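Mind looking over this structure? Questions follow.
Just one protein chain is left out here, and the rest sit where they should.
On to subunit A.
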């Protein structure tokens, strides 16, 4: 199925609203900061929607907003890791199925990256909430996560 989606950026945000990884795929480098802003502001709507639906809600939160040239979609994993996708805004219907598929792929990438047992070795056993691996997985030291995310973006681009 040829996908019409064009992924501009993806952001992973920890349950405590700290950025885990923000990866941009658009050419212009000066826009990186813009996607940071987008990821950060998306949290507002994600929280609002997640509260609205409560525990029964779906992971997929749908279109959060569209602004300038991007449409921002949100996803919240059962463990409250938030994933934000910034898709290039085009005048076409974005099928929820495709976005969900993309989100699932991203979730899977995160999940397999976080499963790395060596990650835990490195992290400080600091807190009972055990959030350090979340943050660590996005740090430049651990390349696997980035690789996976980039691969998804590349696959999306070629298909």
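In this text, a contact is a pair of C-beta atoms (placed from the backbone, for glycine too) under 8 Å apart; a residue touches a chain by one contact, two chains touch by 3 or more; residues count from 1.
Everything that follows uses one rule, which is that contacts and distances are computed from a predicted model.
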Request  = Could you check which of "Telomere length regulation protein TEL2 homolog", "Phosphatidylinositol glycan anchor biosynthesis, class U", "Trafficking protein particle complex subunit 11" or "Very-long-chain (3R)-3-hydroxyacyl-CoA dehydratase" matches the UniProt name for the chain that's left out?
outcome  = "Trafficking protein particle complex subunit 11"
Inquiry  = Among A:99, A:114 or A:149, exactly one should touch the missing chain; which is it?
reply    = A:99
Inquiry  = List every residue of subunit A that touches the chain not included in the displayed model.
reply    = 14, 16-19, 22, 32-33, 36-37, 40-41, 43-44, 47-49, 52-53, 57-58, 60-68, 71, 87, 89-99, 121-128, 131-132, 135-136, 139, 141
